[in-house]
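Handing you this structure, nothing more for now.
Note that this complex is displayed minus one protein chain, with the remaining chains in position.
For chain A:
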Amino acid sequence: MTTSNKLEVKNLSKNFERKISLSSLSFIIKQGEKIAIIGPSGAGKTTLFNLFTGSLPFEEGSVDIDGHPLEYWKRKKQLANKIGVIRQQFDLVDSLPVIHNVLAGRLKDWGFFKSVWSLIYPQEKQIAFNALKRVGIEDKIFARTSTLSGGEQQRVALARLLVQKPEIILADEPVSSLDPARSEDILTMLTKLADEENQTLITTLHSVEFAKKYFTRIIALKNGKLFFDLPAEKVTTEELTNLYRLKELSP
């Protein structure tokens, strides 16, 4: 097992009904890297994440985590310890109080009865409280999730990730439904938390500006292909213009 190669993607391809969604992607991500994946809509960013979480099967290529294929971690029921996800729509259960949404990050280690009992009498309350304190909303611990604002809900999702403690965080457009000030706030927190826990962070983003500001490496996708893969400071304006250009002018 090579400790430095956290996530290794080799010749990964995915087709949807004859349409190529991802073609032959390869890259290596090391432990503790902070990566932004950018690219125009439809470039395959979300598809890539769905392949990483195992919610979509892929036809060709391989995805290895810590030197073992996804399937291996899935079989060992360890995938949730390796990979955690945070999405643009937060995907929280609105009708539950915040504490249960946070403690959902513990479900992987809980048995059935503990899970049932916790709904009535919350278990491991201290863990949830600490996580919420780190994201700054510990006073909302018993509030109903649906009563929270968008920014607060995103913090709840972050607190869940803190409780889940995955080694790799996949953040799928984590700030696209927030205003610029709140986006910066969440991104600062996300990168800070990932640093503190020495986690690997992979984020898809619409905003190039944010990508350059908060991340160390930028991977650009276009039409399912790798467009560039560069350290953040080396990305040039010209490359970005090419990335987002609608169509080539000459046939």
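Rule of thumb we're sticking to: a residue touches a chain if its C-beta (ideal position, glycine included) is under 8 Å from a C-beta of that chain, and two chains touch if they have at least 3 such contacts; residues count from 1.
Quick note on the criterion: contacts and distances are computed from a predicted model.
Candidate names were "3-isopropylmalate dehydratase small subunit", "Heme exporter protein C", "Phosphate-import permease protein PhnE" or "MMPL family transporter", and the UniProt protein name of the unshown chain is "Phosphate-import permease protein PhnE".
From the set A:Gly84, A:Pro174 or A:Gly224, the residue in touch with the chain omitted from the display is A:Gly84, counting the whole complex. Of A:Ile38, A:Val63 or A:Leu92, it is A:Leu92 that touches the chain left out of the display. Chain A residues in contact with the hidden partner, per the touch definition given at the top, are 53, 55, 77, 79-81, 83-85, 87, 89, 91-97, 100, 104-105, 107-110, 112, 115-116, 119-120, 125, 129, 139, 141-143, 160, 164.
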